[in-house]
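Notes follow the structure.
One protein chain is absent from this view; the other protein chains keep their places.
First chain written, first letter: the chains are A and B, and each begins at residue 1.
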Amino acid sequence: MAEPRFRPGDTVRVMKAYPLGHVRTPFYIRGHTGVIERICGSFPNPEELAQMRDGLPAQPLYRVRFMQKGVWPDYRGNPADVLEIEIYQHWLEPA
Amino acid sequence: MKDQGKYQALTYFQLMEVSLRELLMEKGLVTEEQLANAVEDMRRRTPERGARVVAHAWTHPQYKTRLLENGTKACEELGLDVPALKLVVVENTAQVHNVIVCTLCSCYPRMLLGIPPDWYKSRNYRSRMVREPRAVLAEFGLKIPAKTRIRVHDSTADMRYMVLPMRPAGTRGWSEERLAALVTRDSMIGVALAKEPRNK
Partner (left out) sequence: MIERGHHDMGGLPAGKVKPTEHDYAEWERRVDALSVLMGAKGVTVDERRRHIEALPPEAYDKMSYYERWIVGLTQALIQRGIVTTAELARKMAQVGRRG
């Protein structure tokens, strides 16, 4: 089981990558910067499970918080509005 | 296991379901009883289960703390069977409103609340809730004040989410049962508030 690389409060950037296969990191968030809200635990990698492999070793999964106004150029709402998404560690880089 | 009512030709997809089911039964992978039990299991998972959790949290502050810390354990504490559910409960306050979406498919805390409504799985909801939550909530008739912060949760991986709505005013001293009746499925998704007590 991989050791968590990030802790709550860390600033991270989502990789700007567009690989083939089954991916659970939404298109709209790739390349964006957010803050780790919590570590959810470690789970088998869904990208691998989808290919009938076991997805092990389990990978750390984080909830990452993004400012809406940072994600959408035309966002109209409270500037403090946020978007919180679960992202697997291998999609995150320190920012 | 026949559908009741007037005879209608099976659609291609219904034909596929019948065929797959029969093949799996012929191969001994699924029995009629297992299937009937599984259907029944899902039928009895209804939003009332979540409403119980909410009402208990409203009346027991320490339970609420535990619920926000570990949603699954807290459900099990109340005797609710939630197999494989990894539940995160997010709390609405006067300052913060939470709403849940799954942009990639339709992830939902099914083992607690049952099957999600059509609109939750629709293109329009899945596309727009992450980008313009206030506009979409307004379409549901819910106007969130500008000064209230909105947290949208996109359920992308293994966790499932339930909103803990705010307890309506004018309910002091109410029993958990009475409180639970105010908690709608939509308030636990975040597109509505809990119901107000009716004015007498």
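Assume a residue touches a chain if its C-beta (ideal position, glycine included) is under 8 Å from a C-beta of that chain, and two chains touch if they have at least 3 such contacts.
Small disclaimer: the values here were computed from a predicted structure and weren't measured.
S.K.: Among B:Leu67, B:Ile100, B:Val136 or B:Ala194, which residue is in touch with the absent chain?
M.R.: B:Val136
S.K.: Which of these touches the unseen chain: B:Leu29, B:Ala94, B:Ala146 or B:Ala169?
M.R.: Looking across B:Leu29, B:Ala94, B:Ala146 or B:Ala169, the contact with the absent chain belongs to B:Leu29.
S.K.: Taking the full complex into account, what residues of chain A touch the chain not shown?
M.R.: Chain A touches the missing chain through residues 18, 20-23, 26-29, 46-47, 49-52, 55, 71-72.
S.K.: Residue by residue, what part of chain B touches the chain that was omitted?
M.R.: Residues 1, 3, 7, 9-11, 13-24, 27, 29-30, 34-35, 38-39, 41-43, 101, 103-106, 115, 117-119, 121-128, 130-131, 136, 139-140, 154 of chain B touch the chain absent from view.
Keep this in mind: only the chains that are shown with their structure count from here on.
S.K.: Okay, in this complex, where on chain B does chain A touch?
M.R.: Those residues of chain B that touch chain A are 86, 88, 103-104, 130-134, 146-159.
S.K.: Per the contact definition, I'd like the list of chain A residues that touch chain B in the complex.
M.R.: 24-26, 28, 40-41, 43, 46, 61, 63, 68, 72, 75-78, 80-88
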